[in-house]
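Pasting in a structure now, in structure tokens, and then I'll have a few things to ask.
With one protein chain held back, the other chains of the complex are shown just where they sit.
We just call them A and B in the order they show up, numbering each chain from 1.
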Amino acid sequence: MQKFLQHNIVQDYLRTPSAILSSLVLVAIIFCAIFAGYITNQNPFDPLQLDLMDSQIPPVWLEYGDERFIFGTDEQGRDVLAALFYGSRLSLLVGLASVLLSCFIGIGLGLAAGFFRGTTDTVVTRLADLQMTIPGLIVALMLAGVIKSQISMEMQETVMIYVVILAIGFSDWPKYARVTRSAVMIESQEDYVLAARAMGASPWYILFKHVLPNVMRSNIVIATVGLGIAIMLEATLSFLGAGVPVSTPSLGTLIRTGSNFLFAGEWWVVFFPGLMLILTVFSINILGDWLRDAMNPKLD
Amino acid sequence: MAIKLLQRLLQSMLVLLATGFLAFLIMSFAPDPVDNIAGDYATTEDRARIRAELGYDRPFLVQYGEYMVKFVQWDLGSSLRTSEPVAELIASRAPATLELVLVSTIMTLGAGIWLGIYTGVHRRSKRTQAILTSSLLGISMPTFLLGLLAIYIGAVELGWFPASGRKAVDTWMWTSSLVSLEGWRSIFMPALTLSIFNVGLFIRLVRADVLEIRTMDYIKFARARGLPEKTINNKHVLPNAIMPVINVAALNIGVMIAFSLITESVFQWPGLGLMFIQSISFSDFPVMSAYFLLVAAIFIGLNLLADVLLSIVDPRIRRGE
Partner (left out) sequence: MLEVNNITIDFASRRGDVRAARNVSLTVERGEILGLVGESGAGKSTIGNAVMGLLESGGAVTKGSIMFEGENLLDMDDSQMRAVRGRRISMIMQDPMTALNPVKTIADQITETISHNLGLNAKDAMQDAINWLKKMDIPNPEERIHHYPHEFSGGQRQRIVIAMALCGKPDLVIADEPTTALDVSVQAQILQLIKKLVAETNIGIILVTHNMGVVAEVTDRVAIMRYGELVEIGPTSKILSAPETDYAKMLIASVPPGDTKLHRLPVPTEDGTLPPAQAATHRDFDENDIILKVKDLSITYNPGGSMFSKSEPVRALQNLSFDLPRGASMGLVGESGSGKSTCARGIIGLTPTSGGQVYFNGHEISAMSEKQRRPLRPAMQMIFQDPYSSLNKRMSILDIIAEPIRFYGLANNRTEIEQQVVSLLERVGLNGDALKRFPHQFSGGQRQRIAVARTLASKPELIICDEPTSALDVSVQAAVLNLIKDLQDEYNLSLLFISHDLPVVRQMCDDIIVLKQGQLVEMDQTDRIFDNPQADYTKELIQLMPHMDDFKQAG
């Protein structure tokens, strides 16, 4: 523990209020998302628990507000606060899963390209170049759109969430591949890799024992920023109607349905999910910024 | 240098061919057109005959080649939904998107470069901190949310701008929003919404770039020779900082084209992006694949342009190293 506290990055963290604050906010959001079922008094996606009598109630501090619904309700009588927690659960889940997928593909291909060079490198670099010519949003929309058209409505209910993860995950891998590839190329020039080769070690041994641990640093930083982007992308896909179905809503679908009532003056149905989304991504980005500086070896 | 550019051109062509292949693959997800033409009662021979007439019995690669040739000839097939030729559809939609992207590119580059340099040069001022925090907030805000916010404030609360749609006037070349006050009012909010995320991104990139260059030895040497700070910034920092910016700007315009589909969908702006979103919800594959290939082509073109520009600006490339 003593040793952990003395670690440079931990020291740095304890001295950066913005990093502490944003990580606390994130922890709170994650907590609410995980335990949504216990801390809300309604499951907003169980039709049996909804009461149309409770619909369109404004937040509690406004006229006609109701103490049971702090942030008000939507046109179906859903508690906005509860929907918020359930929605961020899905958003976080999809974000995290798709970042892991991107990392897995990107780091894997990047390692192979940087280490084996030659044809492997050319193929991976060209693939990444190719994908870089199409912005991630379009790749994701296209993938989600094509797959959606090939499966039945019933399947969409259950499968769409995986499709979205796949679509986002596949749209973002070139970033990790590029960073990993160039990091591997730099590390491979280092004498410790030569020393291992002179020892007679095989490429696989060197790759996993020496190179991989050394390229993780830069990947952690871009994965953090990538998480924010993935969450935003999920929300965007859902908002555009190419994401998860309305029956298992994320922050994006909440905003999508809510935006229909924006002009009727029911701003709270859009405002709170929107705020939650921005708060989540903003905290992640602050944390990512701090990590990037803290892990910058030049500043050690 | 000419050889290098030629090489880049060739590479770009290959990338375009590969993207075309993906676009062609998308087309193959479309329902079999033979079903449509032949009807329910056709015999197997009838179907084979129609298939042969349409040329669908030829090898996959031949069909792909034909697809690419047609793309180059600007023959993109017809929409499955409206039967309109896709080329015409694109031609009628393109001005809206191009104008939107043009206006927000100008906003992005103007504000992004200026603020990026400012925050890079004045490293620790209060204003820099404020700009950096806002830029971080800017890249944390999904574009569609910003659009909704803009509509709520600009249209619902203040009533200064129309909530959606495009006001355009016929000009000698296309219908434009940039020649009338009404048009400008309609384009302002979508363009602003589109540029905010990118301004945030740009500020941070330009700033990182300026900061890095300011740590270079030649900047220290310029100081050691007594040159004033202003000369150092204008003659030594900026010319070096501009080079990575050219590449990023090209990339950024491409990103902006992609993001324009969000803005267009929020503001019901009748451009290519809206067309694409609609085509996805109707599984209109010819439109989807045409849009896909078109965006890729623009992107590849922009990158090529950036390479050409860079080789003109950077003496190390221009005069070989």
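We adopt the following convention: a residue touches a chain if its C-beta (ideal position, glycine included) is under 8 Å from a C-beta of that chain, and two chains touch if they have at least 3 such contacts.
In this text, all values refer to a predicted model and were calculated from it rather than measured experimentally.
Chemist: Just to verify: which one of A:34, A:159, A:201 or A:275 makes contact with the chain not shown?
Modeler: A:201
Chemist: Which chain B residues would touch the chain omitted from the figure, given the whole complex?
Modeler: These residues of chain B touch the chain that is not shown: 3, 6-7, 10, 216-218, 220-228, 231, 235-236, 239-240, 243, 313-316, 319, 321.
Chemist: Even though one chain is hidden, which residues of chain A still touch it in the full complex?
Modeler: Considering the whole complex, chain A reaches the absent chain at 8, 11-12, 15, 190-192, 194-202, 210, 213-214, 299-300.
The working rule: only the chains that are shown with their structure count from here on.
Chemist: Distance between chain A and chain B based on Cα centroids, please, to the nearest Å.
Modeler: 23
Chemist: Note which residues of chain B are touching chain A in the complex, please.
Modeler: 15, 18-19, 26, 29, 136-137, 139-145, 148-149, 151-152, 156, 163, 254-255, 257-259, 261-262, 265, 276-277, 280-281, 283, 288, 292, 295-296, 299-300, 303
Chemist: Taking the touch rule as given, give the residues of chain A at its contact with chain B in the complex, in rising order.
Modeler: Those in contact with chain B are residues 126, 129-130, 133-138, 141-142, 145-146, 149-150, 228, 232, 235-236, 239-242, 255, 259, 262-263, 267, 270, 274, 277-278, 281-282, 284-286, 289.
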